[in-house]
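Only one protein chain is missing; all other protein chains are in place.
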Amino acid sequence: MSVLNRAKTDGMGLFFMGFSLPVILLLTLPLIEMAREPTVAMLFNTLKDREVMLAIARSLGFSLSAGLLAFVLGTPLSYLLARRTFPGKKLIEGIIDLPVMIPHPVVGIAILSLAGRTHPFGRFLADMGVQIMGTPTGIITVLLFVGLPFYVNTVKAGFESVPARLENASRTLGAGTWDTFRRITLPLTWRHMVLGIIMCTARAISEFGAIVIVAYHPMTAPVMIYERFTAFGLEYSQPVAVWLIALSLLLFVALRMMSRSAVQYQR
Amino acid sequence: MSVLNRAKTDGMGLFFMGFSLPVILLLTLPLIEMAREPTVAMLFNTLKDREVMLAIARSLGFSLSAGLLAFVLGTPLSYLLARRTFPGKKLIEGIIDLPVMIPHPVVGIAILSLAGRTHPFGRFLADMGVQIMGTPTGIITVLLFVGLPFYVNTVKAGFESVPARLENASRTLGAGTWDTFRRITLPLTWRHMVLGIIMCTARAISEFGAIVIVAYHPMTAPVMIYERFTAFGLEYSQPVAVWLIALSLLLFVALRMMSRSAVQYQR
Amino acid sequence: MIQPGLIELENISLTLPGFALENINLTIRENDFFAVIGPTGSGKSLLLEGMLGLMPFTSGRLLFNGTDMDRVPVEKRGLAIVYQDFALFPHLDVAGNILYGTRYHGISRDEAQNRLEHLSDILGLSRILDRRPHNLSGGEKQRTALARALILNPSVLLLDEPLSALDPVFHGEAKELLKRIHREMDMTIVMVSHNFDDVIYLADRGAVIHQGRICQTGDINILFEKPCDLFTARFVGMANLMPVKVGKGRVTVEGSDVSLRTANQPAFPFGYMGIRPEDIVPEPEGDVPVGSEPVGNRLRGTITGIDNHGMFIRVGLDSGGLQFEAVWPRRYIRQYNLSHGSGIRVYVSPEAVHVFREKLDPVPGCQDKAPLS
Partner (left out) sequence: MIQPGLIELENISLTLPGFALENINLTIRENDFFAVIGPTGSGKSLLLEGMLGLMPFTSGRLLFNGTDMDRVPVEKRGLAIVYQDFALFPHLDVAGNILYGTRYHGISRDEAQNRLEHLSDILGLSRILDRRPHNLSGGEKQRTALARALILNPSVLLLDEPLSALDPVFHGEAKELLKRIHREMDMTIVMVSHNFDDVIYLADRGAVIHQGRICQTGDINILFEKPCDLFTARFVGMANLMPVKVGKGRVTVEGSDVSLRTANQPAFPFGYMGIRPEDIVPEPEGDVPVGSEPVGNRLRGTITGIDNHGMFIRVGLDSGGLQFEAVWPRRYIRQYNLSHGSGIRVYVSPEAVHVFREKLDPVPGCQDKAPLS
């Protein structure tokens, strides 16, 4: 109460709040408006459309797969970046942030460049029976590419929040590096990992430009939204968008709750 | 040297490094391959193509505009989030992160929903002569929407890194809130703001899905890359992508250097 | 510019989640060196924040020179503070830090330059004016923070644990410097500290704070010698605390035959006795002030322990089944042939036998009143 009072009487606080309002409006109004425009009937009709639901399920499934892959592949790297010094560390930190600035179609193009039959690696993949173009494998690869920075940066911050001294203390008590990681570091950074998976999955759900290059089919929700927009116009794309966002939020809430109970179980 | 030695002898470090390698390769190999494939002649021919250069210039210009707008509009909000407590703060922090998970075509659709003539706000904009669809205004709005979280989160972390105690000390010495902000907070967070502008601009340059909904023309580089890919195939889109990324990196290096000298001038 | 530095706190409360300052009444007089003393978490730093205006009080009035400060913002209160961590501006050099506030106090450029030279002379900063804070030692940081505050000629200077962040090597110097500043400059100093040794050297008056309430306030020597409750007694280093029955001019330790003369006749029948460990002296030395014999306390004891604390030794004594603790100069070991198990006669002057209650009713209790013993 008193803190609020103080903020109220102070000119800079008021001024800053005034300046912040347009930002909040810019971020919320379009989404609110978009959710408001479709009628309830339209929303329910869309729900019954099997193709829409399949596309949304694909989007959520592929994105969550990317999130879980980021957990497996990104956790060791996050730990090394948070704890060790080695030559080239700055460079690797720069590489981690690269996907943010690469235009999304370029991400798709780059991954196709590598997977193409002209390239030895592409031929190796083809010989192994791995197809990138137009397959779930390709989509998940693309989503992992764009989502990894979110996972790695979140979990790196998590590892950094655990004092190295706790790990040292554990080792002086006789626990090796593995036991220390399992009994000290992991329980203290578990929440960050779940948050990292959520961030990576969220970023993956949003992806469109790279997917549309690598795989128009199997159709994911953003591609379907785009297709409906160009083919039928705004009001046919809105309900799909609303359902995609609603179901993603549901997924994230569920993940969060799981992580809470997991943390409580762990002691 | 000795730290490296230690890392080498320690099993977990080695194991983690092995696990990190695929991640690094996933992020770098496709880009390297993409840059390697076009011949030098092709790259130079592309450089002479006026349309390509115009599209890249537009991408950089619009994205930088979004970055600067984020600086103007996002700085006060970042400060409030870092320094003050107020009801609904958690909610606003959640809203800031929303754009990360909104599928990119949906961002475009949402902004069009608001700007459409069916909506009072859209009519108000139209009466003011402001057009969203197919205009630079629309593109910059979209880019600001997707780039803002990067600016706000970076600068918020910057403000949080300045101990509140320094601002308190300044005030006890007679400086009001404004003077304190100008003489203490700003000089200590200047670098974070430049970094925030870079992050926001980088994210904006990468955007495709939202732009393609709001404005196919005036054509920006990602749209052109997509168009060339679908119309002519991989090898015609690669050189444009390479130049876009190269010029963006140049822009970021320049911004970084500017911020260095600015900090030195300031004392 | 120079104003008197009278500070009055009237029924101040400050409630935070999980902690509260309650019903604080204090008067800090002009030119006092006033110490707010208490353990970590007692609320003493919060009180400073409140006085500065950085934390709004929930209720009560804060007056400077009679003016209510409620609506006066931080920057207009004219209070300077030196923080425990010094809070130097890292992007400014030492001179930039010191000059920072001058423009807000109508100090001309020339005048500011003069004061800067004068202060950096006094504080030994002249040769490091162009260094950045991260290149300074702890002592240099503290002197810079002091100069930054003093250049504004504040009527009140607040010190937040000014000595606890310093190495022992700088500790003594810093103490003397603060004492000199108070002696030579015209201002009220309010210091927050948890170290009673520092406080007694520096302060004239003080208040003991515990769990958000003030236990005792007054002259620093009285806090030291006549603490009004058991908590304060422990905090100021009183030892030999034992429950006693109070008689006329005497106290008798409960559950024992030991009875001691006291010059501090309390008005209550039961309480606690306390004797500072340095006030229990070996008998031959106790003989020196001849004439005190009839009223003195003489005890015969057995030495149960001698602990070396460097400059001094702490000696455990068993007398009449009670454990006493005395602190003596180290050379007494040789002088009196002290050894574990040997017998010794000790003397305690009646003035040194203090009596107080276990706990005081906190409101209105002994706030700014004479102690009870």
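First chain written, first letter: the chains are A, B and C, and each begins at residue 1.
Rule of thumb we're sticking to: a contact is a pair of C-beta atoms (placed from the backbone, for glycine too) under 8 Å apart; a residue touches a chain by one contact, two chains touch by 3 or more.
Source: prediction; values computed, not measured.
Annotation: of A:T46, A:S170, A:S206 or A:S237, A:S170 touches the absent chain (contact as defined above).
Among C:G124, C:P329 or C:G343, only C:P329 touches the chain that is left out of the view. Summary of contacts with the chain left out: across C:L16, C:M185, C:I200 or C:L322, the touching residue is C:I200. Interface residues of chain A with the unshown chain, by the touch rule above, are 163, 165-166, 168-176, 179, 183-184, 187-188, 266-267. Although one chain is not displayed, its contacts with chain C can still be listed: residues 39-40, 138, 167-169, 179, 194-197, 200-201, 221, 224, 234-237, 276-279, 281, 284-285, 288-289, 307-312, 327, 329-331, 334-335, 349.
One rule holds for everything that comes next: only the chains that are shown with their structure count from here on.
The pair of chains sharing the greatest count of C-beta contacts is A-B. Annotation: 55 Å between the Cα-based centres of chain B and chain C.
Of all residues in chain B, none touches two or more other chains. Counting only residues that touch two or more partner chains, chain C has 73.
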